[in-house]
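Contents: one structure, followed by commentary.
Omission of a single protein chain aside, the complex is shown with its protein chains in their original locations.
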Amino acid sequence: MKVLGIATLVAALAVAAVPVHAQVSDGVIKIGVLNDQSSLYADLAGQGSVVAARMAVEDFGADKKGMKVEIVSADHQNKPDVGSSIARQWLDVDKVDVIVDVPNSGVALALNQIVREKGKALLISGAATADLTGKACSPNTIHWTYDTWALANGTGNAIVKTGGDTWFFLTADYAFGHALERDTEAVVVKAGGKVLGKVRHPLNTQDFSSFLLQAQASKAKIIGLANAGGDTTNAIKQAAEFGIVKGGQNLAGLLVFITDVHALGLDKAQGLIMTETFYWDMNDKTRAFAKKFAERNRQIHPTMIHAGVYSATLHYLKAVEALKGDDGTKVIAKMKEMPTDDPLFGKGTIRADGRKVHPAYLFEVKKPSESKGPWDYYKLRSTIPGEQAFRPIDQGDCPLVKK
Amino acid sequence: MGQLLIGLINGAFYAMLSLGLAVIFGLLNIINFAHGAQYMLGAFVAYFALQWAGLGYWGSLLLAPIAVGLFGIVLERAMLKRLYHLDHLYGLLLTFGIALIVQGVFRHEYGSSGLPYGIPSQLSGGYNLGFMFLPTYRAWVIVFSLAVCLATWYVIERTRLGSYLRAATENPALVQAFGINVPRMITLTYGFGVALAALAGVLAAPIYQVNPLMGADLIIVVFAVVVIGGLGSIMGSIVTGFALGVVEGFTKFFYPEASNTVIFVSMAVVLLFRPSGLFGRVT
Partner (left out) sequence: MSTPVHQLVAFGVMVAVLVLAPFFVYPVFLMKALCFALFACAFNLLIGYVGLLSFGHAVFLGGAGYGSAHAAKVWGFSPEAAILFGTLVAAALGVVIGALTIRSRGIYFANITLAFAQMVYFFAVQAKFTGGEDGIQSVPRGVFLGVLDLRRPLTMYFVVLAIFLLGFLIVYRAIHSPFGQVLKAIRENEPRATSLGYRAEHYKLIAFALSATLSGLAGATKAIVFQLASLTDVHWTMSGEVVLMTLLGGLGTVFGPVVGAFIMIGLENYLATLGAWVTIVQGVIFVVCVLIFRRGVVGELGRLLRRPL
């Protein structure tokens, strides 16, 4: 017993010291994929993002070009302090050059600050808050895939135009939920609609029955779900139970990913309208990517976040190659100079405020009878060109943008 | 009015879960922090049964409690037994550790988005009650839980088996001297409490997400319920479970952000005035 105790002590101290000594010499481009691998957002980003990053490195042909690229990954558990610790360790000790993905707006904002202080690079695919290219914009950060403004604009506008002009919001009570609700409400009101009520629920709520009851009582035509992940799927599942759609109201998922639809099943998710910037079944190139990706990711097809990680990593490597160096601030500047082109998002640009611009798409979830197999879930309702999809650059209060 | 009904439905879950916990603590003086994880296991067994054996909801209602109850028995025999002579708090820490392990393993394997489990067809649809639309399944939940709770209460408080159990808690040596196998009763009782948790899990599977963390935040709420009801009082936890469900339901309507906390506020208030809980025996 005592031996066990002493052995444990020694082993633990040894173990504690190990990661710190894992020094890597420079001359290596080190990419850190930081996201949630074990809770709410694990499926829409998680391990899949690591796979996407790897695929980008391979497709870039790093080996053939004689560039050494390494990928590390970690789980921030949706906690800003865990994310900050990992980021600091990566940037200070482990010589990581760029951090990629980072879903969860709270963590992303924390990292935004740290990466800026240390002059490295941050490519955000997962987080949603439009503040990253607004008040919090930074010369070291690029916000890739989507943001709350784009979602609100796409989904909100489209729904109001097709007659959904009275809304009731079901909002996750934290920064992201509030931002989404605020942006969508602004769009709805501007398009001539009315918000009849809102209710805020704690993050990670299991039971939505009483909130749904309030939504039903409001008689709003549209119930806007300003939440994500498990909260959204739970709400949708229980809405079906309470006969909300049958009763004539429609659900608008303000942030829904294909993995959520997969978890719900088409019979519950059909008719849901959402905005995304990528779908695997759009064209041959995206299909080819999805096939390779699914094989490496337990048959889970890529979400727009995975696609964003791929696209961002690819462009980053191109910029490093052109610059022949990996200083964070300079690479980001180079990335903004070079127009983007990849098989997933097509051609696009990156603005001065760090916003990557590409088209957004309005999708509707198919009925079970319309789907030919697993993951065949969306039909395209309309395309929003890049210039209209994101908040105009002068409306964001970004200090980097000269007025 | 509709909120009242919703509150009762949620209360039914709280009641069933706190019943299992109360049985275990009241009769065995064990604080079963793994209760939430065992609830989760019940839901997962139902899911597995459907996926791998095509066994539907009704079968799982029977299978899950038995399977998880057996797991509970193994747990008790292998580990809990050794802690009886120590302070209660070690039992709490042990079961807390078990909960972490079970939840961690499942989270590792299944992530935490949750797995789909449908409402059995016999129970889908609902009734339009005028003031609200009541899904049939939820009505079933209330009825079934109430039945289970009352049956358990009856067995423990009114039958001979129950009286043996209660006597064994007070004075195990004496009861054993009468020829009753006390250790075995304790083991079976723990298994029964765990089985109740699993049963609640199966009930929850069709309407809440089947996910590894479903029990984690629920456990402290259930604890609060048991403490308010009075540790050791079966009827106390049943009544408090339903009552708190209603209180929470109303809070969700008037001040929804506070809905998670109102139970703890109630607990603090109750404990300040009645330190042994509403129905508790003074220890």
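Chains here go by letter, A and B, matching the order in which they are written, and residues are numbered from 1 within each.
We adopt the following convention: contacts are C-beta pairs under 8 Å (C-beta built on N, C-alpha and C of every residue); 3 or more make two chains touch, one makes a residue touch a chain.
Predicted, not measured: the structure shown is a model, and the values here were computed from it.
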Hidden-chain contact residue, picked from the options B:66, B:123, B:180 or B:220: B:220
Contact with the hidden chain (one of B:4, B:61, B:79 or B:167): B:79
Touching the absent chain when the full complex is considered, from A:58, A:92, A:267 or A:337: A:92
Touch list for chain B against the chain that is not drawn: 31, 79, 82-83, 87-90, 92-94, 96-105, 107-108, 220, 223-224, 227, 231, 257-258, 260-261, 264-265, 267-268, 271-272, 275-276
Interface with the undisplayed chain - residues on chain A: 1-2, 4-6, 8-9, 12-13, 15-20, 37-38, 72-75, 77, 79-82, 84-86, 88-89, 92-93, 105-106, 109-110, 113, 173-176, 202-203
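By definition in this document, only the chains that are shown with their structure count from here on.
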Separation of chain A from chain B, taking each centre as the mean of its C-alpha atoms, in whole Å: 37
Complex interface listing, chain B residues touching chain A: 2-3, 6-7, 9-10, 107-108, 111-116, 119, 126, 132-133, 135, 137-138, 207-209, 211, 213-214, 217-218, 249, 252-253, 256-257, 259-260
Chain B contact footprint on chain A (complex, rising order): 38-40, 42-43, 46, 173, 199-202, 204, 206-207, 209-211, 213-214, 216-217, 229-230, 233-234, 237-238, 241-243, 247, 259-260, 263-265
